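For reference, the structure discussed in these notes is given below.
Removed: one protein chain of the complex. Kept in place: all other protein chains.
And now, subunit A:
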Amino acid sequence: MVTQTEKQTRTVKLPRTSKPFWNSRTQDILLPILGTLGFLIVWQLFSASGLTRLPGPLSLWTDTRTRQLLMYPFYDLGGLDKGLFWQTLASLGRVAQGYSMAAVVGISVGILVGSNHLLNKAFDPLFQFLRMVAPLAWVPIALVALQQNQPAAIFVIFITAVWPILINTAEGVRQIPTDFQNVAKVLQLSRKDYYINILFPAALPYIFTGLRIAIGLAWLAIIAAEIVMSGIVGIGFFIWDAYQQNYISEIILAVIYIGAVGLLLDRGIAYIQRLILPKA
């Protein structure tokens, strides 16, 4: 394996003309690795010094329980005793449901509010206000209103993710160039034709901005929501459970999962955005 990559790097290195490119590529790859490595070393030394109870990154491997979790993400012993893959999947499932609802509601209400001046005036202050309420503050409200953990968790996702989608969609609709609206007027386009050919494509970049902000928030929210909701399969509650039982290095492992999944979700939406939006 190592020799293979070395061979590849040599062949890339050969042409003289691509030297600056190669240099910047080395920097792009090497520097993040060095930075992360440095961070991990400092952390490890810090926890070895005894100043903190937080275990170092090596504990992911040295701690037996955590090593089991690291090696077997797919185990399933029933109940809450599942591998991290299943825990993450359960959380992702909730995000998918809450986020889809937020997308549908956010885009449709956003279009409505964006194309109607009076509705916008009436509701904008309320939206701006509700948007500032932290996901965790919604949890007790959701639990009271919906009585059960699962729908409450999905509601928290929904209510966190819906605002950026709604507000950005409305802004996108308001920003439709007058020229395009005039084309629609002079051709007397039907509402359907106007939506399909002008409003939706014109607002699409804004909608995607909202969707991308929202996916990050949704993922943040599910972790927060699950921590409070005891007895459900999910990476958020897994962390809380590990904390209660003092398995600290398990928490570190779970946090790595959370970061990785969040990054993948963001990149996923960015990829779809690039796929759908015409290049400017």
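Methods note: a residue touches a chain if its C-beta (ideal position, glycine included) is under 8 Å from a C-beta of that chain, and two chains touch if they have at least 3 such contacts; residues count from 1.
Please note the rule applied: contacts and distances are computed from a predicted model.
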Name per UniProt, for the chain absent here [options: "Carbon-phosphorus lyase complex subunit PhnI", "Cytochrome c oxidase subunit 1", "Nitrate ABC transporter ATP-binding protein" or "DNA polymerase V"]: "Nitrate ABC transporter ATP-binding protein"
Residue among A:Leu60, A:Met101 or A:Val183 that touches the chain left out of view: A:Val183
Contacting the left-out chain in the complete assembly, out of A:Ile198, A:Ala224 or A:Ala270: A:Ile198
Touching residues (missing chain, whole complex) on subunit A: 177, 179-180, 182-183, 185-190, 193, 197-198, 201, 278, 280
